[in-house]
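One protein chain omitted, others in place.
Residue numbering begins at 1 within each chain, and the chains themselves are lettered A and B in the order written.
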Amino acid sequence: MAQEVKTLELTEELKNLFADDILETEEFCKQVTLYVKKEGLKRILRYLKEERGFYHLQDLCGVDYFGQTPRFCVVYHIYNIDERIGLRLKVFISEESPEVDTITDLWSGANWHERECFDMFGIRFKGHPDLRRILMPEDWDGHPLRKDYPLRGKEMWRGFREILEVGFEEDK
Amino acid sequence: MKTILKKILFIDLLKGMLITLKTIFSQPVTIRYPKEKRSVEESFRGRHAFVRDPSTGKERCVACTKCAQVCPSQCIYIDYSINDGGVRTLIKYEIDALRCIFCGYCEEVCPVNAIVLTEFYEYASYTRKSNYFDRNSLLRNWDEFIESYGGTEYLNKFWYLPGIKRDRLPVGKRAPKGILKEIKREEE
Partner (left out) sequence: MGSMEIEKIDEKTFVLQMGPHHPATHGVLKLLCEFEGERVVKITPDVGYLHRGVEKLGEHKTYISAMTLTDRLDYISSMTNNIAYCLAVERLLHIEPPPRAKFIRTIVSELTRLSSHLLWLATHALDIGAMTVFLYAFREREQILQFFEKICGARLTVSYPRIGGVRLDVKDRVLEEIYNFMDVMLKRVDEYEGLLTENRIWISRTKGVGVISAEEALELGLTGPALRGSGVNYDIRKHMPYDAYDEVSFEIPLGTQGDTYDRYLCRIREMRQSSLIVKQCIERMPKGDILHPDAPDLDMPHQGKRKIEAGDSLWSGFIGFSNKKEDIMPKGEIYSAIEAPKGELGIYLISDGSGRPYRMRVRAPSFVHISAIPKMCKGHLLADVIAIIGTLDIVMGEADR
């Protein structure tokens, strides 16, 4: 109970401090979500980390809302260990210019999370030291977790075709 | 002083060697497979089989296709036909055991307890075809299993799901009877 009260107080304070950066807030299942504009994201995160004690970045991921106009969304989960408060920040990005600021200078652990986001969705992070594919092979075409990418892939990967052409010698 | 003495006399290493010395004189826990085999527990998820109903002598499947719908890896292929009265008859039932992940969802959802994952696990082979079971080979799997079964009555835990409230389950799963092993064969 005390945790929820603290979270709601914090949300009110943030809304007053960053009035033009925060678009709206939402609460579902005792978890608070803040919808933030692209330009104010880093300011809010820096304030929360350095002055409010949110030292732990739990997660950084991307979502594809296929069919809606800001198509992509990057979701940040941060946590305050001493006061046991968690927050979620969401930034909407359009499909034409899928770019957002990087936060590797605040949390160095975000480096690989952002690389995976780029690999799976195609969202670029400005200022990232080393933005390249991490899970898929380096020469892969396309971004797999987008909703218009088929489940079985567009075509067989060149490496598999080589294996199948050599063939198996059983069941003859 | 004590720590210097401990260091010179290698007390820490000797302590470790004492533990290993004790293990030399204890009973080893390894068993020599395939000469000795460990018995598996009940309702272990092994090879698939179609239960042969003792009263009719054929399989119990009614082609409701629930198992094919719930299978996470979609390894069950079913073909059935419906006559005028609305009764379904099974035409084709195939399980690709090499795709199966042995989760046990099919035997848990089947309302008539037609399919079961038996406790038999030694069916590795050199060809892929022998692990692609169709209707007749599933019945054969059951016959082989029930012949080598140790007890007299076979009742799998996933047929009656202990602990779940009875009115959540379909009728065939509330209090099913176990399959009795036929004693006549042993007298012959």
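Here is the rule we use: contacts are C-beta pairs under 8 Å (C-beta built on N, C-alpha and C of every residue); 3 or more make two chains touch, one makes a residue touch a chain.
Worth saying up front: this structure is predicted, and the values here are computed from it rather than measured.
Colleague: Of the listed residues A:15, A:38, A:52 or A:88, which contacts the missing chain in the full complex?
Modeller: Answering carefully, the residue with contact to the hidden chain is A:88.
Colleague: Could you tell which one of A:109, A:127 or A:142 touches the chain left off the display?
Modeller: A:109
Colleague: Can you say which of A:18, A:35 or A:55 touches the chain missing from this structure?
Modeller: Among A:18, A:35 or A:55, only A:55 touches the chain that is not shown.
Colleague: By the contact criterion defined above, which parts of chain A meet the unshown chain? Give residue numbers in ascending order.
Modeller: 28-29, 31, 33, 55-59, 61, 63-64, 75, 77, 81, 84, 86, 88, 107-113, 116, 120, 132-139, 144-145, 151, 159
Colleague: Which residue numbers on chain B touch the omitted chain?
Modeller: So the residues of chain B touching the missing chain come out as 7, 12-13, 15-16, 19-20, 23, 29, 40-41, 43-45, 62, 64, 66, 69-70, 72, 101-105, 108-109, 111-112, 117, 157-158, 161-165, 167-168, 170-172.
Heads up, the rule we're going with is that only the chains that are shown with their structure count from here on.
Colleague: Which whole number of Å gives the spacing of the CA centres of chain A and chain B?
Modeller: 42
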